[in-house]
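Of the protein chains in this complex, all but one are displayed in their positions.
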Amino acid sequence: MSLAHEREDSLVKTLKESFPSDIKEATVVRRSRINLVVAPDKIADIAVFLRDKLGYDHPSGVSAVDYNREGRFEIVYHLSSIKTRDQQDIVINLKESVPRNSPKAVSLVSVWPGVENYERESIEMFGIQFEGHPRPEKLFLNDNWDGPPPMRKEVRFPTD
Amino acid sequence: MQAMSPTEPGAQTMTLSVGPQHSGSGHMRLIVELDGDIIVSAMPDPGYVHRGIEKIIELRNIIRSIPVIERPSIIDASNLNHAWVKAIEELQGVEPPARGQYLRCLINEMNRIMSHLYWLSIYGVFLGHTTMFMWPLGDRELFIDLAESLTGARITYSYLVPGGVRRDLPKGFAEEAIKRTKYFEKRLDEYENIFFKNPLFTSRAKGIGILTRERAIALGSTGPTLRGSGIDRDLRKDEPYAAYGELDFKVHTRPGGDSYSRAMVHMDEMRESSQLIRQILEKLPSGPVRRKAPIVVPRGETYARVESARGECSFYMIGEGGDKPYRARYITGSYRNLAAIPEVLKGVRLADMPTSWWSIDYWPVEADR
Partner (left out) sequence: MAPIVGKFKAAVNSWVAYSAGLRHLFHKPYTLRFPEQRYAVEAGFRGRHLLHLDRCTGCGICAWICPEKCITIVQRGDRWFPQYFYGRCCFCHFCTDYCPEFALEETVEYDIAEYTRELLVWSPERLAKPPAKKDNKYVFSVNGSRGASQVPEQGH
């Protein structure tokens, strides 16, 4: 496998040309991995562009990270492409940051139906609110869980 | 068959909870809406075996987390272990020696066979075929015994560490493994005769539980569920890792999208893994099996993934320079296929429910972590 990344560079160029003011950062981290940082209010348009124009139709997961020292949550959508055969190994990490004291984000279930369960998990584990999510109930925790969202950094359980 | 819509006047549905105590549901709950005998919608309710593994691995150093990482899917432990170790090695910039990579592929393929045999035995017992419950579990002993001589443990090995593997091949392993894989392939023919060609199974599984190609892609499914709908994606070929770039094997797909297609994809993969084991033992290079790697997670982030038996298992790891990761997001194959369960069960009769949803090979513990 070559170490050059022409496909990744051309993807980044297309994205920067189509959304010149909305993308905060688009970098090729290494071969086959692209990081894309956008503002939370523009993420729905960029998501539709990624799915329809660039062929990134296969959601691989959604992660949420608690950067408590910087006062924000970062929500990362991992996307891969099945339609385009020569981009089979590329993963685009679509990132957005929401402030920690009012964590509101827009749900992308209408763009990729498969992200529903991951967003549900982020709702219960971090306390992030996704607007427009069809089923914001608890997924893994008990229905009567009354404690704080467990994955936040300040929540400590007895460690060993 | 058309289900009567619940919005028609006079129509109502019954909610049935196929709970964790039911022997046909595994350790999770399915909330099923029935219209007579036909399922209108099915909602899975996981979380019965949730252990908070993502929180645990933020509190332990990377070697102490290895037994924890393996436990979500004990029958497929080495593939999950490989995803963890791959993420750490990408952050550290360490590359294991060639013999270590081949041994990793060897234990991965043995695990793939073991996991598919376990799936097959539970599939048999869900359909009432108790011979198919006993035979695969008995033949699984062939490979458990081999794994025991290689790693020292029967199911959860803790065999892969950052930098390589812990032990080398014992004497006499190669001849025994070749003998056993040849015997196993004859047994697979017997399985086909007694189960996969049996009209008692084909009449129950063909055309049941359809997952179309478009829905499989949009829902993010992976592994045999995706390949049973005609999409040939396999990380071992798309993004080769370990020694898979130098090995010669086929990716098996079936175009049907029904339960029979997914079951046959599992069978084909078992045959392929069996010949891969012989190929690996033939091509095994010499040299050390392990390189020194520190117990540290350097600053950076990475997204590492491997092809486990049920699909892609991936880690999104963020390091900040200590001996523990700052955040390690763990997504397993079963967690990704959870979204396909409501899709597969729409419009199916209640008696066909185990046939359809177990053919996805959803392992509840792996999804709950």
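For clarity, chains are labelled A and B in written order, and residue numbers in each chain start from 1.
The definition used in the following text is that a contact is a pair of C-beta atoms (placed from the backbone, for glycine too) under 8 Å apart; a residue touches a chain by one contact, two chains touch by 3 or more.
Quick caveat, the model's predicted, so the values are computed rather than measured.
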Among shown chains, those touching the left-out chain: B
Of B:I66, B:I318 or B:I360, the one touching the omitted chain in the full complex: B:I66
Residue among B:K197, B:K283 or B:R299 that touches the chain left out of view: B:K197
On subunit B, residues whose C-beta touches the chain left out of the figure: 60, 63-68, 131, 138-139, 141-142, 145, 148-153, 156, 158, 166-167, 170, 176, 179-180, 183, 190, 193-195, 197-200, 202-203
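Going forward, only the chains that are shown with their structure count from here on.
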Intercentroid distance (Cα basis), subunit B paired with subunit A, Å: 24
Contacting residues of subunit B [partner subunit A, same complex]: 46-47, 50, 52, 54-55, 59-60, 217-222, 231, 233, 238-240, 245, 301-303, 305, 312, 314, 316, 318, 326-327, 329, 331, 335-336, 338-339, 368
List of subunit A residues in touch with subunit B within their complex: 1, 29, 32-33, 57-61, 63-66, 76, 78, 82-83, 88-89, 91, 93, 112-118, 125, 138-142, 150-151, 157, 159-160
